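One protein chain is absent from this view; the other protein chains keep their places.
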Amino acid sequence: MLSVLNLACERDNRMLFNQLNFSLAVGEILQIEGQNGSGKTSLLRILCGLATSFEGEIHWQDLNVQDKLSTYLASILYVGHHPGIKSSLTAEENLRWMQQLHPHLNKGSISEALQKVGLYGYEDVPCYALSAGQQRRVGLARLYLSNHPLWILDEPFTALDKRGVMEKEQLIVEHATQGGCVILTTHHDFELPDQRLRKINLDQ
Amino acid sequence: MKITMPRWFYQLASPKWCYDILGMLSPWLGLAALILLSVGVVWGLVFAPPDYQQGNSYRIIYIHVPSAILAQSCFMLMAVAGAIGMIWKMKVAHIVAKSAAPIGASMTIIALSTGAIWGKPTWGAWWVWDARLTSMLILFFLYIGIIALYSAFENKASGDQAAAILSLVGIVNIPIIKYSVEWWNTLHQPASFTLTKKPAMPPEMWLPLLVMVLGYYCFFAFVLIGRTRIELLEREQKSGWVSAIINEAR
Amino acid sequence: MGYFNSFSDFLNMGGHALYVWLSYAITLVLFLYNLLSLWLKKRAFFTQAKRQLKREQRLS
Partner (left out) sequence: MNFLLATIRRELLLAFRNRSEIINPLAFFVIVIALFPLAVSPEASVLANIAPGILWVAALLATLLSLESLFKQDFEDGSLEQIMVSPQSLLLLSIGKVISHWLISGFLLALLSPLLGIMLFLPPIAIGALVSSLLLGTPTLSLIGAIGAGLTVGLRKGGMLISLLVLPLYMPVLIFGAGTVQAGVMGLPIGGYLAILGAMLVLSLMLAPFAIAAALRLSIRG
């Protein structure tokens, strides 16, 4: 579905990565590894069109992403370090805004999603009153609503407890088995029983 | 937004080609500037007749008017170069715009200070809120803003684009600013006497002015080319052709 | 000499000497400043570039 050809990115006169080639088929999960500063976040930002200073090509369903940016953007869901959650709005209001932004966030209802991330009963509490882990879960709740074929997740497991991590892993695998793709970075050892998981190391 | 342009236009995008061509032009422009400015100054100061109303103080016109013209042309150039840089992603155009900004700012300083000094014998005050001086002052503020914006960005490419946006916004605003300042001026000082508007200037007065304007343009181009070439070297320091130049220079 | 009878007459500028010469002096200073800053920029670049080149040679 997604293929990357000869991708190169330079930042502050330093080559982050060069000659990067990979492709991602339906149902695959790609984990990007690398030390701090190896360009993981930069790569993810390039893949979702947030950074344009790169060379090479990105193809989505055999079309160049830069020519068909809006159709591409309609099919990806990106959750970065800052997930775009307003602390003075409640979890429900935040998710409703996300639905305004992404028409594909239409699987099930918001209250179901909040229930699944364990925030049942917190719908009308403004996010600043939630703990860091709970806020993170508000940020990730959109995954339960998503019908996007491609998820791009930057460190999705930070600030989550063990159970939260397990649930998210399960969710990611489920997304892949249902025909989606996932690209993510994490320091967490992400062990999967089947052959879906692929890894790229940016240090090499 | 892809528009096909003639080949030379794309060659402009090659830093090395630009560096070489500009290097060939530069000495000629320098020479032309030197000749035109010396001829113009001597002609204007010595051989042009004094003004019947202002006497000899009008000789400031020969440095005031060209600097005011240059200050405006330079802003126009920055906006056009910025637009080219944004549309065709041409680095060289951004570099030209960046190199032009400080020169344009110094031209506004010349226009402002000579205008203010000229005001003293004409209106009896060192500063008068005259329409032309006021719009020149606002133009100076615009230049300061653009230069500050360049220096605020650590990433040069972002700074270039930010300044390009600002200079495009500025160029749309300049006519509005000029018009409103003129209108404001007539409201507060009806029928004021303007410095440079003359019913008919005899040729022995405007010919040296023309020479000076051309001389200013050549000087501007000379300095602009010099700054652009160095900025090109700075940005392309990693590439082979720049290393060759550095090695040659030692 | 042009429209002036003598050199001192020229310097006097019909009583407007201060204004005329002050304007021309400011203009001259700013023109020279432009040239000087150009030269300084050039020199700064080449000293920096040479230093960096030496450093790279030492490393390799």
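Per-chain numbering from 1; labels A, B and C assigned in written order.
Note that a residue touches a chain if its C-beta (ideal position, glycine included) is under 8 Å from a C-beta of that chain, and two chains touch if they have at least 3 such contacts.
This one's a predicted model, so the numbers in the text were calculated from it and none came from an experiment.
**Student:** Given the contact rule set out at the top, which of the displayed chains would the hidden chain touch in the full complex?
**Tutor:** If we consider the entire complex, the absent chain touches A, B.
**Student:** One chain is left out of this view; which of B:Ser73, B:Gln161 or B:Gln237 touches it in the full complex?
**Tutor:** Considering the complete complex, B:Gln161 is the one touching the chain left out.
**Student:** What residue numbers in subunit B mark contact with the hidden partner chain?
**Tutor:** Subunit B touches the missing chain through residues 86, 138, 141-142, 144-145, 148-149, 152-153, 155, 158, 161-162, 165-166, 168-170, 172-173, 176-177, 179-181, 183-184, 187.
**Student:** Just the residue numbers, please: which parts of subunit A touch the chain that's not shown?
**Tutor:** Interface residues of subunit A facing the absent chain: 48-53, 70-71, 73-74, 76, 78, 80-89, 93, 97-98, 100-103, 126.
One rule holds for everything that comes next: only the chains that are shown with their structure count from here on.
**Student:** When the mean CA coordinate of each chain is compared with the mean CA coordinate of the whole protein, which chain is closest?
**Tutor:** Central chain is B.
**Student:** Report back the single chain whose CA centre is most distant from the CA centre of subunit C.
**Tutor:** Farthest by centroid: A.
**Student:** Rounded to the nearest whole Å, what is the centre-to-centre distance of subunit A and subunit B, using the mean of the C-alpha atoms as each centre?
**Tutor:** Result: the chain centres lie 49 Å from each other.
**Student:** Roughly how far is subunit A from subunit C, going centre to centre by Cα mean, in whole Å?
**Tutor:** Result: the chain centres lie 57 Å from each other.
**Student:** What parts of subunit B, by residue number, touch at least two of the other chains?
**Tutor:** In subunit B, no residue touches two or more other chains.
**Student:** For subunit C, write out the residues touching at least two other chains, lowest number first.
**Tutor:** Answer for subunit C, listing residues that touch two or more other chains: there are none.
**Student:** Applying the document's contact rule, which stretches of subunit B touch subunit C when the two form their complex?
**Tutor:** Those residues of subunit B that touch subunit C are 41, 45-50, 55-57, 59-60, 63-64, 67, 102-103, 106, 109-110, 113-114, 117-118, 120-121, 219, 223, 226-227, 230, 233-234, 237, 242-243, 246-247, 249-250.
**Student:** Okay, in this complex, where on subunit C does subunit B touch?
**Tutor:** 1-4, 10, 13-16, 19-20, 22-24, 26-27, 30-31, 33-35, 37-38, 41-42, 45-46, 49-50, 52-53
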